[in-house]
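The complex appears here without one of its protein chains, the remainder shown in place.
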Amino acid sequence: MHDIVAKVRSQETLSADYRCLVIEAPAIARAAQPGQFVHLRVSGLETSALRRPFSIYRAEGDLLFLLYKTVGRGTEQLNRLRAGDTFALMGPLGNGFPLDTGGRTPILVAGGYGVAPLAFLASRIPARGLVLIGGRTAADILCEDDFTARGWEVRTATLDGSRGENGLVTLPLDNWLAAHPASPAVFFACGPYGMLRAVAERAASVLAPGWVSLDKHMVCGVGACLACVQRMRRPDGATWIARVCRDGPVFPAAEVVWEEPK
Amino acid sequence: MHDIVAKVRSQETLSADYRCLVIEAPAIARAAQPGQFVHLRVSGLETSALRRPFSIYRAEGDLLFLLYKTVGRGTEQLNRLRAGDTFALMGPLGNGFPLDTGGRTPILVAGGYGVAPLAFLASRIPARGLVLIGGRTAADILCEDDFTARGWEVRTATLDGSRGENGLVTLPLDNWLAAHPASPAVFFACGPYGMLRAVAERAASVLAPGWVSLDKHMVCGVGACLACVQRMRRPDGATWIARVCRDGPVFPAAEVVWEEPK
Amino acid sequence: MSARPDLAIDLAGIRMKNPVTVASGTFGYGKEYAHLVDLRALGAVTVKGIRLQPWEGNALPRHVEVPGGMVNAIGLQGPGVVGFIRDYLPFLRETGVPVIVNIWGTSQDEYAEVAARLSDVEGVAGLEVNISCPNVKEGGASFGADPRTVAALVAAVRQRTRLPLIPKLAPNVPSIKPFAQAAADAGADALSLINTIPAMVIDIETRRPVLANQVGGLSGPAIHPVAVKLVWDAAQAVRIPIIAMGGISGPEQAIEFLIAGAAAVAVGTATFSDPGTVLRVIAGIEAYLVRHRMTSVRELTGSVRI
Partner (left out) sequence: MSARPDLAIDLAGIRMKNPVTVASGTFGYGKEYAHLVDLRALGAVTVKGIRLQPWEGNALPRHVEVPGGMVNAIGLQGPGVVGFIRDYLPFLRETGVPVIVNIWGTSQDEYAEVAARLSDVEGVAGLEVNISCPNVKEGGASFGADPRTVAALVAAVRQRTRLPLIPKLAPNVPSIKPFAQAAADAGADALSLINTIPAMVIDIETRRPVLANQVGGLSGPAIHPVAVKLVWDAAQAVRIPIIAMGGISGPEQAIEFLIAGAAAVAVGTATFSDPGTVLRVIAGIEAYLVRHRMTSVRELTGSVRI
């Protein structure tokens, strides 16, 4: 794990609110595993500002790729970065997804920017399988080519029907499950809490293993502050409080004690 | 008085730490009088940051010229402004110098950036006279050409002798006073507190009127907060507490109750 | 199209066209900002602290900028009650805007006397009683540090005035509730909070306190979350209305105060960097009410969902 000053190589807009930031961060890029994240401090913010976590979207040689959605103050600052700008970057952080699918068909389920670590996973995992990408509208459906270029099958769903099926991403998921009742699968999911929970339910119902990458607001990113906790249940039934940044962000779907929606 | 969004036209370095900022601020530029100042908020600072006051160095048509020395956070931000950048600007503020010298020889005494309002004054005052500019080193001696081009005589002094006489600006002043014992003069001074005090003493000793522009750290710039006060004594002997921003920054030298140096 | 929401409030008898005033000491006596801000647009103008006699305040420096705000120790410089009535009140009276006068003293009697004098003249809508100024050696905060002295002071002032009485409480207390209750029980009509938080800045090169007064009070965005907590606590302790202040730099912080339980808000330090803040706050509250389909700002007060 490294805390470095990274330099922006380039930045491009992917769709409406989504951009891809390419940074020079050799040590982090070379160590990066799919599912891990970086914690960055945008220099434009006052020194007091907290860092922001972003999944690693791709790592090629010395270059690290992030895919982000502009949602607030920090991501707006990211927008302003130009080639040559520098900022503090800590990573790679967290545990990442397991790369061995044990002969099961990998099913990747992504919501919005949750597609970033799954695209990285699809590039590093030996197996091929299905990718389901959901979003509010077509603009939230990203990285399709990343997957199809590598031989993955992609299905999409949007809430407004502007791309793929009309509904939640669980719609194509349920269709696939219904069509392949006997196929042994393993799930990998990253996206909103409710989506992860739904995927965990599907995995449990077909007795398949599943991995979810949780998205909790973070402060330290290294397990020190306890801002990002999630209750978990071990296979032996004992519950414990995990730190998403340090013990995750990837957890066995079956071990998460899902909170009720408010 | 106006509170506007001003646009940077250009900026150039005058010497080491001194720069000249040219801004488009029609309403303020047209109303500006020598000795008045503007109060500006540099957009790069967080919204909570206080404004900073700067004398008007020149006003030509829609353009306003500031001359500033980089001394801290705010002026460092000013350095970064490029053509087209905008910031909030309030002005013209304060009272300014009287332009009628009543037949007396105007003697302008400037220290460091204090030359700015005096250069403006020299361009608007009908009379011609003497300008004394002091500074630590040659790099602090600015605007000589502004004065000579308009027919003013300029003498300089630096503490390290790198330009003009070797010493305080009071050295050429005392020399001139000694050489012109009978010449009725009127003094206009802007610079460090100690310099203003020395000029006030000289003016008193030759029974000449004098005007000093005080430099006190400011908050509101309009007389509301009472951060910038200076004790004054009226001709009738009554003392009162002036707000430099509103009641000044230019005061009759004889009415200032000078504070002891700490 | 629906009607514009009603911004007017009756704050303990002070009729304000909207719930927005300015914080004492940050807007002079109104006149100083009158060429930039139309005073008649404000719910009220709250003026700088006044005691019985003219008062010179502290030596300079009186302020220093810090992250998220500033620390000041003006020391309550002012023209005294006679000077205020003579030199400043007529102008304010002419505008028709409700005028809240911030008062202080170094004894109970002085507070009461100032209140009585201001009650005899026309054009004063209410009295904000400053029992929390950290910047004077005597008076101010020394009365606000204990609920018993708060009660005694408010009761003493109460006897000499019928004007709406608005004690201004200090933020540096373990719990604001006993202070709020003491003030209310002693006859306060409303409460103001918060005053600045006691603070100090030392120049590490000279090793001297930056402020001539050594210590001062912190204001600005830095203190806003502290103020929200205190307003919320106080609103649960008393039924009288609250004027909230501390770190408002736009409509968002003002709305947060109203939701927390304030009936009105005051813009302070933000005016120094943007004199238009108070107008932005008024417009922003109105826009918020429209967007949230509320017909009156009074619906917002205390509407926090717990």
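So that you can tell them apart, the chains are marked A, B and C in the order they are listed, and the count of residues begins at 1 in each.
Rule of thumb we're sticking to: a residue touches a chain if its C-beta (ideal position, glycine included) is under 8 Å from a C-beta of that chain, and two chains touch if they have at least 3 such contacts.
Remember, it's a predicted structure, so these values are computed and weren't measured experimentally.
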(request) Sort through A:M1, A:L14 or A:A254 and give me the one touching the missing partner chain. (result) A:M1
(message) One chain isn't shown here. Among C:D6, C:D146 or C:E286, which residue touches it?
(response) C:D146
(request) Identify the residue among C:A8, C:A41 or C:V66 that touches the chain left out of the display. (result) C:V66
(message) Which parts of chain C face the unshown chain closely enough to count as touching?
(response) 66-69, 71, 141, 144-146, 170-175, 197-202, 204, 206-209, 214-215, 218, 221-226, 228-229, 232, 247, 252, 255-256, 259-260, 288, 303-306
(request) Provide the residue numbers of chain A that touch the chain removed from this figure. (result) 1, 3, 41, 46-51, 88, 90, 216-217, 219-220, 222-229, 241, 246
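What we mean here is this: only the chains that are shown with their structure count from here on.
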(message) With centres defined by CA atoms only, which chain is the most remote from chain B?
(response) A
(request) Provide the C-alpha centroid distance between chain A and chain B, rounded to the nearest whole angstrom. (result) 59
(request) Compute the distance, rounded to whole Å, between the mean C-alpha positions of chain A and chain C. (result) 48
(message) I'd like to verify one number: the distance from the centre of chain B to the centre of chain C, where each centre is the average of its C-alpha atoms, in whole angstrom.
(response) 36
(request) Name the residues of chain B that each touch 2 or more other chains. (result) 46
(request) At least two other chains touched by the same residue of chain C: list those residues. (result) 68
